[in-house]
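The complex appears here minus one protein chain, its other protein chains still in place.
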Amino acid sequence: MAEITTLREAVAKLIGDGDYVACEGFTHLIPFAAGHEIIRQEKRNLALVRMTPDIIHDQMIGMGCARELTFSWGGNPGVGSLHRFRDAVERGWPAPLKLYERSHADLANAYAAGASGLPFAVMRGYVGNDLPKHNPQIKTLICPFTGETLAAVPSVRPDVAVIHAQKADRKGNVLIYGIVGVQKEAVLAAKRSIVTVEEIVASLDAPRNATILPNWVVSAVCCVPRGARPSYAEGYYGRDNKFYSDWDEIARERETFLAWMTRHVMSTTDFADYERSLSAVQPKQVSHG
Amino acid sequence: MAEITTLREAVAKLIGDGDYVACEGFTHLIPFAAGHEIIRQEKRNLALVRMTPDIIHDQMIGMGCARELTFSWGGNPGVGSLHRFRDAVERGWPAPLKLYERSHADLANAYAAGASGLPFAVMRGYVGNDLPKHNPQIKTLICPFTGETLAAVPSVRPDVAVIHAQKADRKGNVLIYGIVGVQKEAVLAAKRSIVTVEEIVASLDAPRNATILPNWVVSAVCCVPRGARPSYAEGYYGRDNKFYSDWDEIARERETFLAWMTRHVMSTTDFADYERSLSAVQPKQVSHG
Amino acid sequence: MAEPTYTADEMMTIAASRLLQNRMVCFVGIGLPSAASNLARLTHAPEIVLIYESGTIGTKPDVLPLSIGDGELSATADTVVSVPEMFRYWLQGGRIDIGFLGAAQIDRFANINTTVIGPYDKPKVRLPGAGGAPEIAGSAGEVFIVLRQTARAFVEKLDFITSVGHLDGGDARKRAGLPGKGPSAVITDLGILKPHSTTRELELVSLHPGVTKEQAIGATGWKLNVAARLEATPPPTKIELETLRALHARTARAHGSAAA
Partner (left out) sequence: MAEPTYTADEMMTIAASRLLQNRMVCFVGIGLPSAASNLARLTHAPEIVLIYESGTIGTKPDVLPLSIGDGELSATADTVVSVPEMFRYWLQGGRIDIGFLGAAQIDRFANINTTVIGPYDKPKVRLPGAGGAPEIAGSAGEVFIVLRQTARAFVEKLDFITSVGHLDGGDARKRAGLPGKGPSAVITDLGILKPHSTTRELELVSLHPGVTKEQAIGATGWKLNVAARLEATPPPTKIELETLRALHARTARAHGSAAA
């Protein structure tokens, strides 16, 4: 049953060192505030999984939270590389990062299989592809009806799923709309879950077949307005594209990265404090203040 | 690309004798008008599939349209048996009916696998159950990761899917809401599809993540107001429970069944005419006129 | 004692409803399980989560549905999902505490038949079939079963196993790899049966008021074991009875016919 609590308490209580952690969001609703709190609390040795690791994963990897990453596309969308991710993969800084690389179709199926309580998913994919040579998790099986060879991939069943959503009601029922990605599957596949939301309301007033996570499948609901920034929350604020392009310069060198993280994340107490810290540097950057 | 046409033309053009036909609806939005048109056009030798065959399947079976039925629950909900179904199974009247019996979880997975272009679905089920002894389609496979034995069931991929929905726009895009059942999966799993709708509107005005069938996955859209009766259409009319309980008496004997079908279905030209015929008999039955 | 009078069916429904606890997540079969579940929700378990296989989650119907997909279920639900999602993410996903089933026939290990009486290929009676029950029986955390107790329904040997109980007893479920614990209570119009702690054979643990041990044994097609400490089911309270009757009356009015 969802507890409505602070993000600090939720991360302290629900995420342990060494956990298998899915922070999901497909461009939309990326849980930045929760990622920062993981960094702030110096979680270590995490096995991270995300279809599209971007800046928040660059930050967690660069700050030494991760030992491995399961993913299907890692980059700064529309901008270029993730420098901290590449530094970890190419030069082992600040620590080696073991990769389990898969495709979007694979991970989407694998989350759905996890949510379905199955140990694996079946899909048509990976034919002629080099990924199975480097990821022993990708296997094949034979259809017992047609004899066709199909790909068999292990479910994703994380210890903790972390997502951001538009709103929750006072009982902790969560509503997500717009690009919903794999967030529902991630929460249902995980043992525990943290959902940050833009606001907590008296009633969700959701349309009939809306994407709802009932309070009894969520561990903690935390009200963190703008908690997806620089990503966006449909109905609340747009994507801060400038932040994404600025990040390229900040993260390119280890020193500038560490200085930025120390100043804005490690030296701040929560996401609101982080936002104040950021806006003090960039008073004109109205969009991300 | 969906053609907006009459139900008579759609059934004539899209359903052939011997076809594998899914008419779906889970209590809600059952395509009665389309089922009547299949009977009226004397389609023969159909392989029918439906999770919950009820009165409309009782009618198709009793009128000799079907050679086989794949199903998971066959009855008159809240009332009792389907007498025409039982007569076909128990006494081969009007023709023997070959049964492929499965469970709801199986058929739901099998439609989803069909929609996903897969030859089979994997599920946890049927352990200790007698159905696999009588349905050779139900097999097992071994998880290549855990060694667990799971059930493997063939996809449902019909020639034609037939459903009823609330509305379509003038381009043939379809909106379904409320209890959506397996209708989306049935349409996506099928080679061709017929969708009857309550009304055709200028704009669907659907909420963001609504269940929509774009016009390019539907073959024919037919405007048939009240076309789900005696089932119901959320937002339009309620379930005609009296018709369901009356049906028990009508269908109990072959003679009363045939007389009723001849008078109200075979002697009428379309669903509106059927409704007029019905209301002439039961002037007081406001709910199903 | 000025106890209100009540029918055996009312006692059965009320006894079943008492086993449901607040905040449990309950996957509800149509008919008797639906009445008992909603009675629990309207009395001692206001936050029970009721789920029907039609895809309605957290539904709070004001009247009982006649069918598993009535509009009343959809209109009062927290959300409505597709049927494939219901069986994949919610049932097989291990999200259900209690599966609540009816049955046509049951055996001593609480295996259920809802498929055929007689041989499958030449049935004496063709029943509706499996529906969602096989996987509810397999995957729900535990299972309650509610049906009227007669020697025709409580049989020595089932003609067909549609939904597994404790298979042939003992740790058979565990050995078969079934995720849920299986049936933990069978509630009838005569009393309550529960599986023995090691053999998993059903034994009579409670008798409803006015029912004798001999009646229950006589209404069972196998030699029914009786628990060493046989309890007496408390009679319906005034609130339970009034709530149930009001529910049935509302249902009858809404459906324009006799109540279920």
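Per-chain numbering from 1; labels A, B and C assigned in written order.
In this section, contacts are C-beta pairs under 8 Å (C-beta built on N, C-alpha and C of every residue); 3 or more make two chains touch, one makes a residue touch a chain.
Keep in mind that what you see is a predicted model, and the values were worked out from it rather than measured.
Just so you know, the chain we are not showing touches A, B across the whole complex. For the chain left out of this panel, the touching residue among A:R67, A:R124, A:K139 or A:K171 is A:R124. Only one residue in the set A:G75, A:P94 or A:P225 touches the chain that does not appear here, and it is A:G75. Summary of contacts with the chain left out: across B:A12, B:V79, B:A95 or B:I212, the touching residue is B:I212. Of the candidate positions A:A12, A:V89 or A:C223, contact with the hidden chain is made by A:V89.
One chain of the complex is left out; on chain B, the residues touching it are 1, 112, 115-118, 173, 184-185, 188, 206, 208-212, 214, 216-217. Think of the hidden chain as still there; on chain A it touches residues 26-28, 51-52, 71-75, 77-78, 81, 85-86, 89-90, 101-105, 108-109, 111-112, 123-131, 133-134, 148-149, 178-182, 184-185, 211, 232, 234, 238-239, 241-242, 244-245, 287.
Please note the rule applied: only the chains that are shown with their structure count from here on.
At the far end from chain B, in terms of centres built from Cα atoms, lies A. With A-C and B-C as the two chain pairs, more C-beta contacts join B-C.
Centroids built from CA atoms put chain C at 41 Å from chain A.
Remark: chain B and chain C have CA centroids separated by 28 Å (rounded to whole angstrom).
The residues of chain A that reach two or more other chains are 117-118, 208-211, listed in rising order. Counting partners per residue, chain C has 74, 80, 88, 92, 139, 179 as the residues that reach two or more other chains.
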